[in-house]
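Working notes for the structure below.
With one protein chain removed, the remaining protein chains of the complex are shown where they sit.
Each chain carries a letter (A, B, C, D and E) given by its place in the written order, and its residues are counted from 1.
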Amino acid sequence: MTRIAIYPGSFDPVTRGHEDIVRRSLQLADKLVVAVAVNLDKAPLFTLDERVNLLKTVFQDESRVEVRSFDGLLADFAREEGARIVIRGLRAFSDFDYESQMALMNRQLYPELETVFLVPALHLTYLSSSLVREVARLNGDVSTLVHPVVDQTLREKFSG
Amino acid sequence: MTRIAIYPGSFDPVTRGHEDIVRRSLQLADKLVVAVAVNLDKAPLFTLDERVNLLKTVFQDESRVEVRSFDGLLADFAREEGARIVIRGLRAFSDFDYESQMALMNRQLYPELETVFLVPALHLTYLSSSLVREVARLNGDVSTLVHPVVDQTLREKFSG
Amino acid sequence: MTRIAIYPGSFDPVTRGHEDIVRRSLQLADKLVVAVAVNLDKAPLFTLDERVNLLKTVFQDESRVEVRSFDGLLADFAREEGARIVIRGLRAFSDFDYESQMALMNRQLYPELETVFLVPALHLTYLSSSLVREVARLNGDVSTLVHPVVDQTLREKFSG
Amino acid sequence: MTRIAIYPGSFDPVTRGHEDIVRRSLQLADKLVVAVAVNLDKAPLFTLDERVNLLKTVFQDESRVEVRSFDGLLADFAREEGARIVIRGLRAFSDFDYESQMALMNRQLYPELETVFLVPALHLTYLSSSLVREVARLNGDVSTLVHPVVDQTLREKFSG
Amino acid sequence: MTRIAIYPGSFDPVTRGHEDIVRRSLQLADKLVVAVAVNLDKAPLFTLDERVNLLKTVFQDESRVEVRSFDGLLADFAREEGARIVIRGLRAFSDFDYESQMALMNRQLYPELETVFLVPALHLTYLSSSLVREVARLNGDVSTLVHPVVDQTLREKFSG
Partner (left out) sequence: MTRIAIYPGSFDPVTRGHEDIVRRSLQLADKLVVAVAVNLDKAPLFTLDERVNLLKTVFQDESRVEVRSFDGLLADFAREEGARIVIRGLRAFSDFDYESQMALMNRQLYPELETVFLVPALHLTYLSSSLVREVARLNGDVSTLVHPVVDQTLREKFSG
């Protein structure tokens, strides 16, 4: 049996923290679908295409990683993909409530879908896409927090 | 590659909550080692042998579950067993800090060892071995919280 | 003395979780005023009239429940209604800080007003109006999470 | 119908924080049973008789307060007393998990028993019996934290 | 060596809670720069000039307090000001995650910059600018929560 896991998010943009979780997930699954949410609460900084393409570039050497966008319920998308594992990174305790709520809702919608939480590398704990966007917008250096191609794209975004 | 996971604990005694986590774990691993800690901070209610035997009875029909006791560091035991996944149930946010601390320490001692957190079935969230012991000690009914064989053993323990 | 309690919220829309808290509250008070806030931070999905009417339908058989809308400070509305008890459901620890802050502010504005927190039925813990809206918007099944009349109204809302 | 509430604890010793919760509870119930637990995890500083007598002295002018000791399950004691409300003070978020766990267990053991949480007066939030014992043991002044009779008893306890 | 500390925030408007933290900070630093953020996530109620002027009026007698506005990264502004200490008030545990994240990011951007957290006076714990704005908007009395000049300005703001 091929174990397929799904790692959903907005990835606006992908950070070194996401990369770390992806690499850890490959220990749990044979194939990992990085699932980029089409609809977000807020207007994203990067378009859906940009977010998907950055992820594809960052993971181009990981043959077991597939980058896809999805619209609608995660539970439905997971079912279509044949995935029974959802991966989430737990950066801090404040994520926990929201994350359990989502895990329990997804279990109700698709009982075979198991959500597993991973702890990111310690030096990446404080990282989030929103913090990266904020620092980059104010011309701070984010080169240690994101992949070089993301760093370059952020500079172009904010230099205009 | 056979994926071996390890589920450590004191299991004093095993509850329906532990059973739920074990069954969920079998979706993530080909083989699950339930690892009963020999040394505990407090004197346990059940001896090591009793705790191991109750687990063996409860999981006798799960051929992919193996019950073992361990002494020493979990990281060392996992290495000996060839396990690269540690399973932990996250009942509540207050577990989270301690659990991350342990996960990070185990990662330092054995970098390939990934700790994954699962969310138990909602109706089992409030369950813990200590609560079961306390209620049983006061003659409360715990028959819905533990396996019949554990319920029976608790009654014998406290009837004397 | 008639004990009057008030249960404030946006109820956008009322869920099985709210229903559970209302029924528990009736053990504490002789009369319960479900108080629908007119002004919300975000634009609601349902109009004030819709939210009030759904509540009235859901609780039409509870003679001790009264549904009202209110504008302005909760403390002022409670005083007008002769209520000295505010009911709040505590779904998760992350509610706690905000809820204590509100309880303390309301106590400052109206010292006789006591806020009491209730724990919802376990299987409803992960429920929130925003989760219901989100799942319904993506065509997920919410029929076990809300009253049939709310389910029907959500379908009409999103089928257009 | 007489509403009877029960306020369980170890009261080792009763503090101004407990007094505050008792007075707030009288708004919710016609009669309040302060229930002193006989069996504690740790050896108490005050004997059961001392704890009960201090409470009786402190609340001697509150005719609606009754002080009782109890052994066994709280749910059983509440049933015997005809109480359907359990009162708990929520000092801080770290209490919340344990308190919900107990509330849910008590609901399982006695479904009609509703646990309600109250927020103590702000200046009493940081107070706990263990902090009072610790400060008094080191000869610190606790006269603003406890009733004069408790202060006096603590001095006698530690002067010997 | 002159110890310079910086206290950043939006101060929309300054509350008695901010005043309390400023006065406590003067024990840690020889000079305190109150740094008003120009760019906020949401549109503020008070303009930048109003926020700065209210702060200047409130602290006009504290010769060691300087009120400044800043644009861009806090780390850059601190460096320009020669400040090596950032002051933050910790009102509640829910602030903690966000605050540590910011402290760690600022440390990465400016390693000599140390963030220190202070606990406000207990009776000011539940205070926040947003709560003050909300209560004032609904004609509630906030005269004990803010300086008289802020109270007056809020009345003018909402009387129009």
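Keep this in mind: contacts are C-beta pairs under 8 Å (C-beta built on N, C-alpha and C of every residue); 3 or more make two chains touch, one makes a residue touch a chain.
Not measured: the values here are computed from a predicted model.
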By the document's definition of touch, the residue of B:10, B:25 or B:100 touching the omitted chain is B:100
Among E:38, E:90 or E:149, choose the residue that contacts the chain missing from this document, as touch is defined above.
E:90
In the full complex, which bits of chain D touch the chain not displayed? Write them out.
92-94, 125-126, 128, 131, 135, 138-141, 144
For chain B, which residues reach the chain that was dropped from this view?
72-73, 75-76, 94, 97-98, 100-101, 104-105, 108-109
In the full complex, chain E touches the hidden chain through residues 3, 24, 27-28, 84-85, 90, 93, 96-97, 100, 103-104, 107, 112, 114-119, 122
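Here is the rule we go by: only the chains that are shown with their structure count from here on.
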Chain centres from averaged Cα atoms put chain A and chain E apart, in whole Å, by 34
Distance between the centres, which are taken as Cα means, of chain E and chain D, whole angstrom
39
Multi-partner residues of chain E (at least 2 other chains)
92-94, 125-126
